[in-house]
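Could you have a look at this structure, given as structure tokens, before my questions?
Heads up, one of the protein chains got dropped from this complex, but the rest are sitting where they should.
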């Protein structure tokens, strides 16, 4: 039960984080379309780091 | 977490490590090394070709500018030559006309002189002829007039008549 609450919290936190990353990346691409490739790479890496964090927490809690 | 640890299979871990290591070494030796080497060689050759093309382009540019310069020089030279020629021609023409004028004047002068001399000569000749003729005529006349006595007497008489004895 507590596991599931924890998982929910992790998903909320991860979702906020991913939203921030994605949103900011979109904004920067809109501002500088010529740098889209670099921004995308950086976005994916940060997203992956966040994902690792979230999964780590999920696995530790499960 | 404990579920995961329970699921962890040391045997599979060992097998994976072995297979991956073997794969890594075989691939590294027989695939990655030749592939990366070939890619590098190809890229270098492409770079070389690009560099050569760039160099050729620069050479072309240089040659072109050289040609341009040569052409320019030739054009200038031609202009110079033409100018010189024109100058020479002009001066020649001028000289020629001056010469011709001088010559003409001299010829004229000579002609005039000659004419004058001829005239003089002709006049002298004419005078001499006239004098000679006059003498001849006079001689013939005298000879005819004084052929008979009567005429001689008459003449003397005339003379005597004209000549009044003072």
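Each chain gets a letter, A and B, in the order it is written, and its residues are counted from 1.
The working rule: contacts are C-beta pairs under 8 Å (C-beta built on N, C-alpha and C of every residue); 3 or more make two chains touch, one makes a residue touch a chain.
One rule holds in what follows: contacts and distances are computed from a predicted model.
Per the UniProt record, the chain missing from the shown structure is "ATP synthase subunit a", taken from the list "Fe-S cluster assembly ATPase SufC", "BolA-like protein", "ATP synthase subunit a" or "Protein-export membrane protein SecF". Across the entire complex, contacts from the unshown chain go to A, B. Remark: the omitted chain is touched by one listed residue; of B:4, B:50 or B:81 this is B:4. Although one chain is not shown, part of chain A still touches it, namely residues 41, 44-45, 48-49, 51-53, 55-56, 58-59. Although one chain is not drawn, its touching partners on chain B can still be listed: residues 2, 4, 6-17, 19-20, 22-24, 26-28, 30-36, 38-39, 41-42, 45.
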